[in-house]
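Yeah, one chain of the complex is gone here, protein chain that is, but the others are all in their spots.
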Amino acid sequence: MPIPLGRSTFAMNRPPSVLASAAVGGKKEGEDPMAQWFDEIHNDTTFGEKTWEKAESRFQQRACQLALKKAKIAPEQVKLLLAGDLLNQCISSSYGVKELMIPFFGLYGACSTMTEALALASLLGDNGVIDPILAVTSSHFCSAERQFRYPLEYGGQRPPTAQWTATASGAALVGKSSKPPYLKAVTIGTIQDLGVHDINNMGAAMAPAAAATLLTYFADTGTQPHQYDGIFTGDLGQVGSKLFYQLLAQQQVNVTSIHQDCGCLIFDAKTQDVHAGGSGCGCAASMGCGYLMRQLEMGKLHHVLFLATGALMSTVSCQQGCSIPCISHLVYLSTDPTPVFQGG
Amino acid sequence: MQYFYVFLVGGAFCAIGQVLIDYTKLTPARILTSYVVAGVILGGLGVYQYLVDFAGAGATVPLTGFGNLMAQGVREAVDQYGLIGALMGGFTAGSAGLAAAILFGLLAALVFKPKDKS
Partner (left out) sequence: MKLTPQEYDAMIQKTVPPTQSGRTIPAAFLVGGLICVLGQGLTDLYLLFLPQQQASTLASVTLVFLSALFTGLGLYPKLAKFAGAGTLVPITGFSNSVTSPALEFKSEGFVLGLGAKLFTLSGPVIAYGVITSVIYGVIYYFTGLGG
């Protein structure tokens, strides 16, 4: 059973492993320095489908298939699938995974879905009853644009704070193993809303959620940033990352030397015209299940806090003038299986 | 020289629109709506016609020109049919532009496929 540390942090008693993980990306994702960490790049972002929604489903299906193949586990052996995405009623997930016939819980955490799924997989998988668990999420630039913003052919200018929804998917299979990386602790985030209304500045809206969850984790575990060699936030982008540092600095916490943001990693801001960086469930999912997991597997990183961030507004709430509620969930990934206890 | 005024006035309308995009939170749809409404009001006040006489397409091509056209249409319809003309003129004057936009929009939708951006 997970051991509670404070109110919202739980340490795993017998930390489950990430058995295998896979990342799939679209054309733009294949044109940046991160391309090598994707298992597959699909230059045809329609995936041969007639609609963008179906295309996104296929990305998610492909990420699941690749993760299962790497782990040499058949879909029938998987006990639970945790999946979510950005589209209304999470249709990318439902249509993407239906053929795998794995018992399914749908999640909605917007762009925080990857760590939401990993956190749930850790908590549910700790006692070994549900093993293995597959966690997957995706986003597609085209399906997100047409749901949240404008039609693709609409001529508009993006402000400098806007972020580009990644066309990508990431999947991770969580189960008992003696192979790192291990999922050692999770912090479940609370909703943070500091009154940001601008849907073209999601990084600013989400930065307080990431900062709050990280500070909660440090307080609950009694650990310090220097005990980790990597802190990966979801998709704060360039603007959100700067605000994240400022918010942490107010609490005398400095993570600048070990922090990386999936939104800043996934695209090259100078050459790819993405303004403040990448976003979407698939951004943190593909960076987490691709780049980050490989770094842990290769032993280049050993103690990593991974916090994807999500903006939980809808087009309705935006048009009704509501501010943007945001959330961030944290998972602690480590190459060392020793459980975490209070005080380190 | 006429073409210079066309460029200058048309460009100025767009530059004002860009200032609204850059410095206010107005969405493009709100800017377009404001332009048409402003065009109807300026046309109704009778001042827009001076700009049309001066700059031709520089004043008629921006959406304010579409608003001015509606105001003109309403005036003509009221002159001809009385008060009921107030309900007729706007659509009558804008009909060619609207019908063309719908027709070509529909045709483009039939012929082309939406494309990913990168």
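Going in written order, the chains are labelled A and B, and every chain counts its residues from 1.
Quick note on the criterion: contacts are C-beta pairs under 8 Å (C-beta built on N, C-alpha and C of every residue); 3 or more make two chains touch, one makes a residue touch a chain.
Values in this document were obtained by computation on a predicted structure and should not be read as measured data.
Trainee: Which listed residue, A:L5, A:A22, A:A83 or A:A204, touches the chain dropped from view?
Mentor: Answer from the full complex: A:A204 touches the omitted chain.
Trainee: Among the options A:N13, A:Q246 or A:T271, which residue touches the chain absent from this view?
Mentor: Residue touching the absent chain, from the options given: A:Q246.
Trainee: List every residue of subunit B that touches the chain not included in the displayed model.
Mentor: Interface residues of subunit B facing the absent chain: 2-3, 6-23, 28-33, 35-37, 39-41, 43-46, 55-58, 60-63, 65-67, 70-71, 73-75, 77-79, 82-83, 85-87, 89-91, 94, 96-98, 100-102, 104-115, 117.
Trainee: So which bits of subunit A touch the chain we can't see?
Mentor: Subunit A touches the missing chain through residues 50-52, 146, 150-161, 192, 194-196, 201, 204, 208, 211-212, 239, 242-243, 246-247, 250, 323.
The rule we apply is simple: only the chains that are shown with their structure count from here on.
Trainee: List the residues on subunit B that touch subunit A in their complex, please.
Mentor: Per the stated touch rule, the residues are 21, 25, 28, 114-118.
Trainee: Could you list, by residue number, the parts of subunit A that touch subunit B in their complex?
Mentor: The touching residues are 26-28, 31, 45-46, 52, 141-142, 151-153, 156-157, 167, 198.
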